[in-house]
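As you look at this complex, bear in mind that one protein chain is not there, while each of the others sits in place.
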Amino acid sequence: MPEPIVLLVEDEPLVLLVAQDALEAGGYTVLPVQLASEALKVLDTRIAELSGVVTDIRLPGGSDGWAIARHARELKPDLPVVYTTSDGAADWPARGVPNSVVVQKPYAGAQLLTALSTLVTKADTNRTN
Amino acid sequence: MPEPIVLLVEDEPLVLLVAQDALEAGGYTVLPVQLASEALKVLDTRIAELSGVVTDIRLPGGSDGWAIARHARELKPDLPVVYTTSDGAADWPARGVPNSVVVQKPYAGAQLLTALSTLVTKADTNRTN
Amino acid sequence: MPEPIVLLVEDEPLVLLVAQDALEAGGYTVLPVQLASEALKVLDTRIAELSGVVTDIRLPGGSDGWAIARHARELKPDLPVVYTTSDGAADWPARGVPNSVVVQKPYAGAQLLTALSTLVTKADTNRTN
Amino acid sequence: MPEPIVLLVEDEPLVLLVAQDALEAGGYTVLPVQLASEALKVLDTRIAELSGVVTDIRLPGGSDGWAIARHARELKPDLPVVYTTSDGAADWPARGVPNSVVVQKPYAGAQLLTALSTLVTKADTNRTN
Amino acid sequence: MPEPIVLLVEDEPLVLLVAQDALEAGGYTVLPVQLASEALKVLDTRIAELSGVVTDIRLPGGSDGWAIARHARELKPDLPVVYTTSDGAADWPARGVPNSVVVQKPYAGAQLLTALSTLVTKADTNRTN
Partner (left out) sequence: MPEPIVLLVEDEPLVLLVAQDALEAGGYTVLPVQLASEALKVLDTRIAELSGVVTDIRLPGGSDGWAIARHARELKPDLPVVYTTSDGAADWPARGVPNSVVVQKPYAGAQLLTALSTLVTKADTNRTN
């Protein structure tokens, strides 16, 4: 069985590592990127393969997690979105996309894995009707 | 007991009437506006009084329901938002705000009232902690 | 604005009246039927117009509420379904359809109206993506 | 069809009136009481008939809404509970009962009716399994 | 502490392996079967021990996942049910059981584990009242 693929956007290398390890241990293939600009490129070229996006909110590379998630949803309206953040997410009610969640740093790997997996199952179940 | 106040944005006069009637019969005081520009003005001047926003998505007046809801949430992050639409809401997953709902036209007055009331109770309950 | 149309299946005339009154007062147009066989006919001929089904579980006419709901969902997979019952609904976990609810008799008109309206809004909102 | 019965606990006469009107208009029979001590008595003598409790948090009569709800749940574990309050409900996360909601005053009658009805349907649906 | 037991129904040996590994790594004891007929036998003889069912929809052995889940719920009304599928689950709204979810193949092991665990906790929590 091939693995579902997740875009992971995180500029802090150590956090990226923890997140990637947790998601891979759970059976996801991870596309890790550190710049917002790269993330947008991955979305434009590989959206059909993606089962979810995990993105930090504050990012280098001329854009941010809000824009990445919005672009992802324009391309695939039911794509699961998990935002991660270490400075709170006061803008989420205004700038987040519907049916997304926020995971505050520092987080346990299992929290990220559970958050993503829960959204993927909701999308799978809703897609049936 | 004074009544909670709701901003209602709808450019079709007959639909506006049905919606206003339903909300008022349910015990809400309604601020009805027909232009997006007016809606934005009401938000800027009376946000503190508002308990919710019901907004059509496609609107005259140089803006739309997505922008109205986003601006409302910038001013009051837990404000209940109900979008109404007669041409579907394919953009909702990308442009809607979190914890909002979509009501498709033609709708029953009770659907609008229930949708708004459910979101107000969720906001009231979450505000406790 | 035309009204959304709901199929209401209930063999007890007095209960049918209460339910019909409540739904109509809330802005729904009601198609009332008292036999399961009629209900199945309405589904086959008018499914495209329907916004929801409210059905008693135990019914005369050679079928029951479980079969009506299942047939409705075969024709329109996201149709809201409310089951009503006066002898409990012990079979619901095995025979009910997903995303349906149970309303026990005697019920308040507002309970039926809220149950139906809540499911219609969920369907409207999910249909966007 | 007889009507489901709800215990309504509210010491401000005008608010009691608005709430009672809204619930009765929705098809509930209301037992209105103004003292916590009376509420506890009604629970002890008529619990079997009750379909829900709506209670103000701060009350005269030697007790409060937290105690009323807790006592109600000891007698009937799945009874719907709606708390109402005009000074916030900061204690809800510590003192409220599970599966209850908070409605902040001033509220629209429809909000109270929707909150109660939603909880009654959840209880009806869960009682099936 | 003994482990909770889950019936896993999957006819593709490699997928069965991935699923079994994920569930066992999460602390569940797995009863793996490849035929629908075997699954029905396990339900009839060991239902009391089971904490959940994970079943593929399309199966050899004269029956399918819809029938397995329905039979399981007849025997134990609050049993958690996860359907898995590689060709979508267009019949789920008509043929699935309430409070079940769909997991689309290919899935990550963590998705299956999270889906099952979430349903078990809901059942545990609802069983209290």
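Worth a mention:
Letters A, B, C, D and E mark the chains in the order given here, with residues in each chain numbered from 1 onward.
Basically, contacts are C-beta pairs under 8 Å (C-beta built on N, C-alpha and C of every residue); 3 or more make two chains touch, one makes a residue touch a chain.
What you see is a predicted model, and the numbers here were worked out from it, not measured in a lab.
Touch, as defined at the top, links the missing chain to these shown chains in the whole complex: A, B, D, E.
Touching the missing chain, out of A:V30, A:L43, A:A89 or A:A123, is residue A:A89. Screening E:Q34, E:S63, E:S86 or E:T118 for touch with the missing chain picks out E:T118. Counting over the whole complex, subunit D has residues 70, 73-74, 77-78, 90, 92-100 touching the chain that is not drawn.
Interface residues of subunit B with the unshown chain, by the touch rule above, are 77-78, 126, 128-129.
Annotation for subunit E: contacts to the undisplayed chain at residues 1-4, 25-28, 113-114, 117-118, 120-121, 124-125, 127-129.
Basically, only the chains that are shown with their structure count from here on.
Because subunit C and subunit E carry the same sequence, their contact can be compared by residue number, and over half of the numbers here are used by both.
Taking the mean of C-alpha positions as each chain's centre, the chain lying farthest from the centre of subunit C is A. Separation between the centroids of subunit B and subunit C, computed from CA atoms only, is 28 Å. Multi-chain contact residues of subunit E (touching two or more other chains) are listed as 77-78, 90, 92-93, 96. In terms of inter-chain touching, the protein chains here follow a pattern that is not a line, ring, star or complete graph.
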